[in-house]
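Every protein chain but one is kept in place in this view of the complex.
Let's turn to chain A:
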Amino acid sequence: MEQLLLLLIFLPLVGALVTTFSGTAAKHVALFSSIVSLALTIAVVCNFTPDASTQFVVNYPWIQDLGISFHAGIDGISIITVILTNVLIPLIILTGYKHEYKNGNALFALILFMQSGLLIVFTALDAFLFYIGWEAALIPIYFICAVWGGKDRIKVNMKFFVYTIAGSLFMLVGIIYLYLQNPAHNFDIQAFYNLNLDGAQQGWVFWAFFIAFAIKMPVFPFHTWQPSTYTEAPAVGTMLLSGIMLKMGIYGVIRWLLPIAPAGLQQWGYIVIILSVIGIIYASLIAFTQKDAKRLVAYSSIAHVGLISAGIFALNTQGMQGAMIQMLSHGINVVGLFFVLDIISSRLKTNRISELGGIAKQAPILAITALIIVLGTVALPGTNGFIGEFLLLMGVYQYNIWIAAFAGLTIIFGAVYMLRMYQNVMLGKTNDLTIGFADIAGTEKVVLYTICALIIALGVYPKPILQLSEASVQHLIEQVTQKLTSVN
């Protein structure tokens, strides 16, 4: 069983190497590698017992003098993010199939390299390993966005890179601090959980970690890098960033921030929740005014993440479970949305809402799949978005009724700007630009059908996913509450 996790982490790395040197067959090799990863993930899920324990644990000494080990494992929380990563990566690679990329093999190799980094982040039980994975996922996405992006890519990506790395350096200081506080002088997560830090110390640790995670998610006001980075990135880059990468921040909060510094959460948590709600309203309002569809989706993503973050910091089972399933749903939906926009822009060379219209008449299949994705995003009952947002709002409601009321605006706002965008892009009169729009075919169909199927399946029957994480989430909340009572 142990080998399974090692295989899961390192297979993409091997895939990346092979892809680099496989010339024109690169995309097929990359797809094959990612599908094998998906098969492995299915094997992991089948062998996973849905209780609070950490399974598939691997623990090898790595740099012993510094107390660093290669310690990783999967519990109910990480399994969700692992599923998310390994389901989305093959889809994202497929979306790149129709593009003619210069040096395509480098692009696909970088995607697989990033997959490895992401899986390390989502399974690491050693803080140093976590940090390495955190950075290892950043470097490939920087290159993907900066090499294959739009015309403003260099400046925008430098901002993105410096922003994120600033956050992670603060996290590194936090990690070193915990390491020094740890009498065993190692980076083991359990030892970090068991540290007896007083309230003030936890406050500092809280901020050191929170800034890194907040920049990644991004939570208002750390979001300023996000819209332009999403807009300038190539479609695959946007999908990787919004679909998977921002979940690194959410996962980091759940796995590291809450259990290590609950007292910091108690002191500062309300500020985070208020920031999240401000972010929801602010991003929604800006989304209304966007003329570019890609930018609109980017802002809507900030609003959705704001709700997830509020739900987590409310610190109850509903909120946390909602965050788990919403991570998965948001990943699937946002990849779908960006892919639809990518299909449009690769045919018409524009994503400006005002220039589009009437695509539905020309491309009915695209219009129907896009509608399902949009409905998933606006959380219509019966779609995956509904389950997550409902649970999240329930969680926030238990925390504070007024905050829940404001957070609930996200659903109303979201429905308005999303449906209006859909209306303006897909419906209405066909204009000169959209008259010859060809409907989706081939790999495009495969991707969009899969995404629609997932949206409906998760919306109608979310129980298997909720069951996977339930025990771990409850265990986590007990752990945090227990630690809080011992500090007070």
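Rule of thumb we're sticking to: a contact is a pair of C-beta atoms (placed from the backbone, for glycine too) under 8 Å apart; a residue touches a chain by one contact, two chains touch by 3 or more; residues count from 1.
Just so we're on the same page, contacts and distances are computed from a predicted model.
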{"item": "Protein name (UniProt record) of the chain left out of view, among \"HlyB/MsbA family ABC transporter\", \"Molybdopterin-binding protein\", \"NADH-quinone oxidoreductase subunit N\" or \"Heme exporter protein C\"", "value": "\"NADH-quinone oxidoreductase subunit N\""}
{"item": "Omitted-chain contact residue, chosen from A:Val162, A:Ala184, A:Ile271 or A:Ile412", "value": "A:Val162"}
{"item": "Residue in contact with the excluded chain [from A:Ala72, A:Leu172, A:Met217 or A:Met421]", "value": "A:Leu172"}
{"item": "Full-complex contact with the absent chain, from A:Leu4, A:Ile35, A:Ile139 or A:Ile368", "value": "A:Ile139"}
{"item": "For chain A, residues in touch with the removed chain", "value": "62-66, 131-132, 135-136, 139, 143, 146-147, 153-154, 158, 161-162, 165-166, 169-170, 172-173, 176-177, 179-180"}
